[in-house]
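Removed: one protein chain of the complex. Kept in place: all other protein chains.
Chain IDs A and B follow the sequence of writing; residue 1 opens each chain.
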Amino acid sequence: MTPGWAAAAFITSLVVAWAIAYRFLGAYMHRAVTSPHHLRVEKLTYRAIGINPDKEQSSAGYTRSLLALSAVSIVGVFALQRLQGHLWLADGMAGVSPRVAWNTAVSFVTNTNWQTYSGESTMTHLTQMAGLAVQNFVSAAVGIAVAVALIRGFTRRASKTLGNFWVDLTRIIVRILLPLAILGAILFLAAGMVQNLTSSIDVTTLTGAQQTLTGGPVASQEIIKNLGTNGGGFYNVNSAHPFENPNFATNWLEIFVIGLIPFSLPYVFGRMAGDRRQGFAIVGAMAAIAITSIVAVNMLELNPSGTVPSAIGSSMEGRETRLGVAGSATFAAMTTLTSTGSVTSFHDSYSGLGGSVLTLNMMLGEVAPGGVGSGLYGMLILAIITVFVAGLMVGRTPEYLGKKIGPREMKLASLYFLVTPALVLTGTAAAISSPTQRSAMLNTGGHGFSEVLYAFTSASNNNGSAFAGLATDSTWWATALGLCMALGRFIPIVLVLALAGRLARQGITPQSAGTLPTSTTLFAGMVVSVTLVTVALTFLPALALGPLAEGLF
Amino acid sequence: MLDAGVALVVEWGDVQNIRTAPHSFGRTSFMADLGFLLLTLAVFGVLALAAKGAERL
Partner (left out) sequence: MTTIAPPEPHAHRTSRRHKAQSKMSGRDLLAAIPGAVRKLDPRTMWRNPVMLIVEVGAAFTTILAIADPSWFSILITIWLWATVLFANAAEAVAEGRGKAQADSLRRNRQLSTAYRAIGWVAGSDIRAVVTKEVAATELAKGDIVIVKAGQAIPADGDVIEGAASIDESAITGESAPVIRESGGDRSAVTGGTRVLSDAIAIRVTQAPGAGFVDRMIALVEGANRQKTPNEIALNILLAALTLVFILVVVSIQPMAIYAKLTQGAAKDSVALTDSGLTGIVLVALLVCLIPTTIGALLSAIGIAGMDRLVQRNVLATSGRAVAAAGDVSTLLLDKTGTITFGDRQARGQRPAAGVEVEDLVACARLASLADETPEGRSIVTYVESQHLGQGDSYDLPRLRDAPGTERGDSRTARSARRCAPVDRCCFRGRVAQREPRRWGRRGGHRFLAIAGDARRGTRRR
């Protein structure tokens, strides 16, 4: 079997698995989120926190709870890292330096998981488990909760409330994330991943040298890293490490798990809206972009054009031999399409055009399929903009699912659309214009520029992968990227919740002959076009100076 | 297999150049810690204002 066919089979098997999951996991998630019964565990939690689970919050209250939780989380994880030297399971490590601690805290709370540190030598087991792994669950749940709140905005009529943030959070963690994580971790363990709490071991290698191997609770971290589209691995080299991604099967599983919830949430959208075809349209748009991108990266990497790859026969620089080019390429594409950011290979080593596709995937705003929750609400905002533009073309009042898209809704949607380009372009320009910051680059010229652009794109879109030539542990870089992550995550959330509140307060206009149908292929195609055109127009100049310049010449 | 994987890991670790200086909590780092805490407060203050503005929109 040639590499091309193998890659095709690999991708097809993943698509089939996701399609099955869409239907069944989607139905399960819908039940979990909308059922009126509380489990005993949940009731205990509510009593412990001190909230009344049946009392719903307005969009303002929902936002406040979310921001409060995130602020406390950042401060908590920051403190944990700073004090880790004095706590249990320290294994001889001292506290983390302030700028790295802050950057890491922000990064994990915003679902980015950008790691300016080398995991196994900086974080104690306690920090990894109690700080970082917990935030992996919580940040993923926060994303899904916001998506569900937006869906409720569309489906509720003349309602002042959007649901209860704490109830949503608890339910998503208890009913969706934890069961899937436990199941997934067991599967990973069966496939050969490491899971222990021992301290590091010294071994003598085959060549006679001394190596220190660190073990740890890897499988439990891995599953939630991929399931919650977090991306923060246990080890520095993330999923390229043989303990984090031992073989082909775990690689397939990891890719599958990355796309699992993002591809299944649109089903919840369709089901809650009362029309499953709406969900199809959204997931169709997501899948169209995703599959095109995955195939493109695979093709570009399997047919390399540089001097070294042509000499060797394939572009193996920066790839793991046990995973191969196709496996790494698919993983890289999926990780940049969702806001995961875990890596099995070094994106810095991808061909010029391959690297630009990866960057473009992130620049799409992480909507195809995007991170857990954030992909769905990002895609719905784009759908709103599409409905608006299409409605104007046809000459009708724009409505989506019966809710009128008026000037105020457009204001919020337009602001959402503004945030990411503002952060990416401002940050990149700021970094590029100052020689001190430029010195962090490993390569010069177009490739070095790509490193900087990629870093800011990754941070603002809460992806967390890196081009990996950039040394970002200076104070300027840590602070700049941390700010991009925080603003890139929470400003859109604030806008989405305000929009959801506004939509929920509207009544539903019944469908008439003049309503634009939003469950058709045409609509899905228009959403894809609007996404590509707006992104291309915004980022093409920057791409042209970096990745494209490198790839075309 | 394990050895080859470990060898690659070590090599990449160097290329990465992402080793961080350990830093205990103490008087010398107090300003940095305070600075970051205040930065967090500032960011969330801005976000809270943005939330109120978005509601009023």
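Basically, contacts are C-beta pairs under 8 Å (C-beta built on N, C-alpha and C of every residue); 3 or more make two chains touch, one makes a residue touch a chain.
Nothing here was measured: the structure is a model prediction, and the numbers come from that model.
Student: Could you list, sorted by label, every displayed chain in contact with the chain left out?
Tutor: A
Student: Would you indicate which residue among A:Gln84, A:Gln278, A:Thr518 or A:Thr538 is in contact with the undisplayed chain?
Tutor: With A:Gln84, A:Gln278, A:Thr518 or A:Thr538 as choices, the missing chain is touched by A:Thr538.
Student: In the whole complex, not just what's shown, which of A:Leu25, A:Ala390, A:Ile432 or A:Ala486 touches the removed chain?
Tutor: Of the candidates A:Leu25, A:Ala390, A:Ile432 or A:Ala486, A:Ile432 is in touch with the missing chain.
Student: For the chain not shown, which residue from A:Met410, A:Ile508 or A:Leu532 touches it across the whole complex?
Tutor: Per the contact definition at the top, the residue touching the missing chain is A:Met410.
Student: For the chain that's not shown, point to the residue among A:Ile385, A:Ala459 or A:Ala498 touching it.
Tutor: A:Ile385
Student: Touching the missing chain, which residues of chain A?
Tutor: Here the touching residues of chain A are 385, 388-389, 391-392, 395-398, 405-407, 409-411, 414-415, 417-418, 421-422, 425-426, 428-430, 432-433, 438, 444-446, 448-449, 514, 534, 537-539, 541-542, 545-546, 549.
The working rule: only the chains that are shown with their structure count from here on.
Student: Determine the centre-to-centre distance between chain A and chain B, using the mean Cα coordinates as centres, and give it in whole Å.
Tutor: 18
Student: Going by the contact rule at the top, pick out the chain A residues touching chain B in the complex.
Tutor: 59-60, 63-64, 67, 70-71, 74-75, 78, 82-83, 85-86, 93-102, 106, 115-118, 121-122, 205-207, 211, 213, 235-237, 240-243, 320-322, 346, 408, 411-412, 415, 442, 468, 471-473, 479, 483, 486-487, 490-491, 494-495, 497-498, 501
Student: Show which residues of chain B lie in contact with chain A when the two form their complex.
Tutor: Within the complex, chain B contacts chain A at residues 1-10, 12-13, 16-25, 29, 32-33, 35-37, 39-41, 43-44, 47-48, 50-52, 54-55, 57.
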